[in-house]
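Of the protein chains in this complex, one is absent; all others appear in place.
For clarity, chains are labelled A, B and C in written order, and residue numbers in each chain start from 1.
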Amino acid sequence: MEELKIALIGAGFMGKAHSMAFATMPMCYWPAPALPVRDLVIDIDKDIAEEAMLRFGFSRFGTDWKQAVTDPSIDIIDIATPNDMHLEIAIEAFKNGKHVFCEKPIARNVAEAEQMYNAAKSSGVKHMLAFNYRRTPGVLLAKEIIEKGEIGSIQSFRGTYHQDWSAAQSTPISWRFQKDISGSGALGDLGSHVIDLARFLVSEISHVTGYSNTLIGERPIRCGGVDTIGNVQIQDRTRMATVDVDDEVSFICKFKNGASGSIEATRNAWGRNNFITLEIYGDKGSIYFNYENRDELQVFYADDPVNRRGFRTIYTGPAHPEGSALWPIPALGIGYIDTKIIECHDFIQAIIENKEVSPNFKDGFEIAKICDAVQRLEDEGSWLSI
Amino acid sequence: MEELKIALIGAGFMGKAHSMAFATMPMCYWPAPALPVRDLVIDIDKDIAEEAMLRFGFSRFGTDWKQAVTDPSIDIIDIATPNDMHLEIAIEAFKNGKHVFCEKPIARNVAEAEQMYNAAKSSGVKHMLAFNYRRTPGVLLAKEIIEKGEIGSIQSFRGTYHQDWSAAQSTPISWRFQKDISGSGALGDLGSHVIDLARFLVSEISHVTGYSNTLIGERPIRCGGVDTIGNVQIQDRTRMATVDVDDEVSFICKFKNGASGSIEATRNAWGRNNFITLEIYGDKGSIYFNYENRDELQVFYADDPVNRRGFRTIYTGPAHPEGSALWPIPALGIGYIDTKIIECHDFIQAIIENKEVSPNFKDGFEIAKICDAVQRLEDEGSWLSI
Amino acid sequence: MEELKIALIGAGFMGKAHSMAFATMPMCYWPAPALPVRDLVIDIDKDIAEEAMLRFGFSRFGTDWKQAVTDPSIDIIDIATPNDMHLEIAIEAFKNGKHVFCEKPIARNVAEAEQMYNAAKSSGVKHMLAFNYRRTPGVLLAKEIIEKGEIGSIQSFRGTYHQDWSAAQSTPISWRFQKDISGSGALGDLGSHVIDLARFLVSEISHVTGYSNTLIGERPIRCGGVDTIGNVQIQDRTRMATVDVDDEVSFICKFKNGASGSIEATRNAWGRNNFITLEIYGDKGSIYFNYENRDELQVFYADDPVNRRGFRTIYTGPAHPEGSALWPIPALGIGYIDTKIIECHDFIQAIIENKEVSPNFKDGFEIAKICDAVQRLEDEGSWLSI
Partner (left out) sequence: MEELKIALIGAGFMGKAHSMAFATMPMCYWPAPALPVRDLVIDIDKDIAEEAMLRFGFSRFGTDWKQAVTDPSIDIIDIATPNDMHLEIAIEAFKNGKHVFCEKPIARNVAEAEQMYNAAKSSGVKHMLAFNYRRTPGVLLAKEIIEKGEIGSIQSFRGTYHQDWSAAQSTPISWRFQKDISGSGALGDLGSHVIDLARFLVSEISHVTGYSNTLIGERPIRCGGVDTIGNVQIQDRTRMATVDVDDEVSFICKFKNGASGSIEATRNAWGRNNFITLEIYGDKGSIYFNYENRDELQVFYADDPVNRRGFRTIYTGPAHPEGSALWPIPALGIGYIDTKIIECHDFIQAIIENKEVSPNFKDGFEIAKICDAVQRLEDEGSWLSI
């Protein structure tokens, strides 16, 4: 079986998740399209890099990502760094003919995204962005149902991604609150996932109106370490840093196919954890999905008998997309890692079969355009006053 | 015990609901502030009026609403007609010194609403609008929790009112689809309830952006009869009539207190029946309500211990607002009629105690202003294109 | 329209609920089979009786139930007293040719039940027991689905009725804890409802094994007043009274049609309010019902396509049993009173049309036999020890 050697850049939470997927993908998909080999892991901090090698089962470690992109034995560059590093690493990886798997969002802003997409396009290699929620079996089932026309022509879409890990004023600053590193806040971090899902399930977005907002303007400083999202130790409550990204964003959109939609993302919604919800209304039926109960997809068929119709709560399993690779019983338990295993499979398969995979850098660029417009809404959008 | 004589104008579904409330309110609230007496029922169709008298337990019937507003023995005019009649009846009722209970929305448009509010203001009598969902015990509990500051300062609000009774192209035309009678479609019919709830629970709305939309442009003709919402017999499929109101509306708003919100209403969301949902996020907690499971209110307290916190699903009962009037056990069953019983009580009490009650015609006027702005969004709103 | 004069005996919570149903039934069902006339209300306490007359809209009041059963103008005796009075009143009512509507359970024990059933049988009048939960539209829909064979042959049944109002040791004693008045505790109060539902939906019960149990052996005394279930004021914490009925009961049963089942009832399940749940598994599908979300019925059809099947959450409305009498939109709100309105209608109709209605005294006797066996389980049942 063919092997593809991977260099992972960034050893935080995402490095862990990717490594778990590399290790287990072939156990689920067999024969695998190729074996992903955990070869080289890079982190700027030597101790973290070395530990990551041992922990995540890599053969080598290093501290300079340039080592990875120029290493002739490496096939795939896996970018799991903060957003400000995506551009430079990806461009160099493409130059060196490496396939690129990159965490989302593609970059800090639309200009970077465009540059990256152009580099990807001319590279001839495969590229993919880690909008993994697309690959939840329930979402893949929604896609199948929509594509088969089972709910008819889509008329409206509502998507949310709500978390609460930054709702406390005591949640410390991190790169996720700093525009020069992240580009945006909840918008790029969470909203981009919903935009990806909307484009995946409905159609391209043509127009937006709405707002983005910063609720907590400054946060306590914390010291370094790997990215653990909200679960960091506060180091110094007396020193505060400015937040210059959005905490929440809410906008209404029109799709190119005539549907309309609303999209909301916030990291400050108390009680919501990974609250990715999708409501999709067609002229023949409806779909509801909530990632917090991700084994389920709810589907309503208008042509069920009027006195017997209701949302069907379908538990995804062997009969559904990617079911044969995962678990033999529905509701045995789709976890986060399952979405990454499917993602890993699809990328490896695309490389081996020399075909496009999505979401790729083109999708990333399209999403960046939408995020860019949403960020401009506060200044350029217009409201009617009452 | 004092008695207040009621003239009900309109004998459709709402006439029935009001009559049930009049008959049973004192059984729940005892001693009642006064006994509502079902005296006179008016419908333009004599047979319907006479039947309504017998069915709903009134003493008299008539076919001309002017008879009611000028009858000196009548204390309260209850307007349960289509929207195009609200203005004229209310104005005359106020002129004659009658208290007015009026179905929502207040009128077809903001101009009518303003005129009605002015008439109400100068009349000195009591007036109320039947935004009954405010009086669901779960919503009243949400109000109490918010007012006590338990979820802190409100940051965002999301409200929906989704139904599906007009989602089928075969759903026949009725006054609810005709602008000259209804003024608007889902906006006034459903959206106005959500606007009422938003104003009740959050604050005044200052700005809006979004859209309204007609999905099904023409519908088959049906013949007359009382208003049964979606459950009508189609009479003639070959003759079609034009729908000139919105089927769905979605807008984002800013509140005067700094919070932001989104409001959506549609009568075309397959699988949704009376899907009034509220999500309210404060800086100390959150609230979720879904009328389809109306005995429940979900509340999240951020200051519960971090490893023991989660939305509390509270079933409203004797310990909650209006609980002593209703049922001795939570979840015994709050129904539609319970909201109308509370509403009836509060209006009667306001009359007897000579105090304001809300939502009243001032609220109706404010809501009409917002609806008016939402209707103008399609022409005057602005969108950024991608 | 024919009128039937009612004498209500007992002016507590149930008297209120019945009165609301009498007042509003014809508003829902029109033309009504007959008009129930609230004529005479009896309570042993003269003040309570007089207040009940005013509050519940009766024409007369009295303090002696014998006045009611012998009054020639009365058509229907409505027994809403504690259980120890059922026997005597019912027997006398039958003797006087009155139709009898009686609160559940039929009596304190199987001997009384048999006597009452025999009296009913030989009386020639109509009799009904107020197992109202049968008449929740969702339950009626379940019945329809089962009878049409849509879920095939029933294999197993699970039913619960859990409340928590007596879970606190401070909940005071009342007749519901005293065997000489109530006959049993959770068994007769709650379990009898589940037994009624099981017999209604599955078949007769032939065998039982399991247990009943008293968790809290003594409770503080309270003073008199109408029955308000758990919501009483404790009067004297220093004086305690013995509880001689069960707090919880759990048994497994075999049905005559070959199905098996489990039934549990408790008034001490913290967090449960009116938690009547039904799970019914057939060889072609399944049904789930939870009264706390009573607008819904969940149905699973095995012959839906394997990759599209899931429990359908059906909201009962106009297309479902009794829907045309109630509300024009599903989920508008089925409340406790709706079950009593349907019940009232069916009893009145049975009288007018001279046909049997169920659950009647025969059902009550059958249920009493089962309860009797369950009460004997602690002494006579056998367990395997581990």
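As a convention for this text, a residue touches a chain if its C-beta (ideal position, glycine included) is under 8 Å from a C-beta of that chain, and two chains touch if they have at least 3 such contacts.
Just so it is clear, the model here is predicted, and its values are computed rather than measured.
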Which residue of C:5, C:121, C:143 or C:284 touches the chain not shown here: C:284
Hey, which subunit C residues sit against the chain that's not shown? 151, 155-156, 158, 164, 167-168, 204-211, 213, 215, 248, 250-252, 254, 260, 262, 264, 266, 268-272, 279, 281-286, 300, 302, 309-311, 369-370, 373, 376-377, 380-386
Those residues of subunit A that touch the unshown chain are 1, 13, 16, 19-20, 23-24, 26-28, 30, 51, 54-57, 163, 165, 228-231, 273-275, 291-296, 315, 317-318, 327-339
Had the left-out chain been drawn, it would touch subunit B at residues 141, 296, 298-299, 304, 306-315, 319-320
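Here is the rule we go by: only the chains that are shown with their structure count from here on.
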Tell me whether subunit A and subunit B, two copies of the same sequence, contact each other through the same residue numbers or different ones, using over half shared as the line for same. same
Between subunit A and subunit C, what is the gap in Å from one C-alpha centre to the other? 53
Rounded to the nearest Å, the gap between Cα centres of subunit B and subunit C is 34
Residue ranges of subunit A touching at least 2 other chains are 309-311
